[in-house]
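Quick one: structure below, then a few questions.
Of the protein chains in this complex, all but one are displayed in their positions.
Residue numbering begins at 1 within each chain, and the chains themselves are lettered A and B in the order written.
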Amino acid sequence: MRKVMTGNYASAYGAKAARAEVIAAYPITPQTSIVEKLAEFVSTGELRAKFVPVESEHSAMAACVSASILGARTYTATSSHGLALMHEVLMWASGARLPVVMTNVSRAMAPPWSVWVDHMDSVAERDTGWMQFFCESNQEVLDTIVMAYKVCESRGIMLPAMIIEDAFILSHTSEPVDVPDQDSVDSFLPGYDPEVKLEVGKPMGFGSLVRPDQYMEFRYKSMLAMREARNRILSVDKEFKQAFGRSYGGLLDEYMCDDAEVALVAAGSVAGTARTVVDRLRAKGMRVGLARIRAFRPFPFEEFRSLAGRVEGMAVLDRSYTHGAAGAFFTEILGALYDVPKRPAMKNYIAGLGGRDITPNVIETIFDDMFVRCKRGSDLQPEWMDVVGLPRRRS
Amino acid sequence: MSRSYEDIPLTPISDTPSTVNMTGLWRVFMPIVDLDKCKKCTLCWKFCPDAAIELVDGKPKIDLGYCKGCGICANECPAECITMVKEEGE
Partner (left out) sequence: MHSLIEVRFHGRGGQGVVVASEVLANAAFKMGFEVASFPFFGVERRGAPVTAFARIDTSPIRIRSSIYEPDYVVVLDSSLLKGVDVLEGLKRSGTVFINYPDGKCLPTLPGDFTYFTLDATSIAAAHGIGSKVAPIVNTAMMGGFSRICDEVSLEAMVESILEKAPVKKEENAAAAREAYERTREVST
């Protein structure tokens, strides 16, 4: 049934649709209403789950890890500093190969204090061994939670996933969302049934010490699983389309890229605004497209190499910054394109940090600049958009 | 012996308790208790980091299977009834 709801409620409805069995979470702006809604679902009996109120995000993830070892489908949600506090236990979840699913309401890191969107918190956790899915709409948030469990719990994969929902722009925006009926979700997503789990009366130690002669083999297995997740994400996306009629383009969601001269690469909610700009510029005869990073982990390596062969210029918009280097999306895409036969002109644009609005005008300015780059060649120095004090660029 | 990545589980799982490790083999000095001097204060029992001391009638009985010979019991004992004696190979 389609109803108007916030991104946070879409997250809660996603966890409910997936029949999460253990939910452990600690509230933080702007994630709080996810936890409140799930607590309500549990208290009214709409969702049969154990809700564990904890005293910190570190404990929230620790509780999810423990419950997951026991064979329960687990869910949590956090944001920014809460995610940073979880860092140690994120590694634990992935290393112990536990398919925990979490919403991270992506918010800027302090200081300066900010409760608004950027992707620094999520990008800073890219190396924890979690899959990372950036969402564009509230519908995608709900659907991706359901899909993520199916990917994560696959026998060959067994890895956790982070669903990234932009602070306020999705978390507190109300828009129509189709809540799939429970029977359809149940037949799409069977219950969680791990091969090995901890049982009462059968004590075991999980993630125990291994010596240097064996550690790399475990890491190698995780690498294989993440590599296999690429295929699984694509097949689950197809299955989801068959069951629910919606698809999100796998790892890299392309919009009008086939004949594009310039493609904008971006992730999260800004992709929506970018689509409207692409439409407007297309109407003026400009061949532009959007390539939306949906999965940052696993990285859409092959997809970017394919895109590179079709476009003259690639403008990469990062909503975070890796100081001392450049935007994380940008450096990774550069790496993926090192040996392709035809490399497009590349440039990195840093925009929208700490909730700064990325207006259609900012995106149009990027496209205009990139058309110039196509003639002059790549510029590897990231450009910070819309910074007060820098010369103002207008399209 | 290290195993192929294909032959190991997803994450290291141990189904044997750590009590199989007879840490008493690590010992160089062995605690000897003079039970006549013991005042039953139980400090040795409280401080033993390996829980290798059992109290029998309030007095310590040391489990040499796990006692690593750290000497904390001897150090803590106010009655000085525990002495650490060098073990010799047999």
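Basically, a contact is a pair of C-beta atoms (placed from the backbone, for glycine too) under 8 Å apart; a residue touches a chain by one contact, two chains touch by 3 or more.
On a predicted model such as this, the values are computed, not experimentally measured, just so you know.
Trainee: For the chain omitted from this view, which of the shown chains does it touch?
Mentor: A
Trainee: Identify the residue among A:Val115, A:Ala243 or A:Met286 that touches the chain left out of the display.
Mentor: Per the contact definition at the top, the residue touching the missing chain is A:Val115.
Trainee: For the chain that's not shown, point to the residue among A:Asn231, A:Thr359 or A:Ser378 touching it.
Mentor: A:Thr359
Trainee: Looking at the full complex, which residue from A:Thr273, A:Ser320, A:Asn348 or A:Thr365 touches the chain that isn't shown here?
Mentor: A:Thr273
Trainee: Provide the residue numbers of subunit A that touch the chain removed from this figure.
Mentor: Counting over the whole complex, subunit A touches the hidden chain at residues 3-4, 30, 115-116, 166, 168-169, 172-176, 269-270, 272-273, 275-276, 357-360.
Here, only the chains that are shown with their structure count from here on.
Trainee: I'd like to verify one number: the distance from the centre of subunit A to the centre of subunit B, where each centre is the average of its C-alpha atoms, in whole angstrom.
Mentor: 50
Trainee: Name, in rising order, each residue of subunit B that touches subunit A in their complex.
Mentor: Contacts found on subunit B: 2-5, 8-15, 17.
Trainee: Which bits of subunit A are touching subunit B when the two form their complex?
Mentor: Contacts found on subunit A: 95-97, 158, 196, 202-210, 213-214, 217-218, 220-221, 225.
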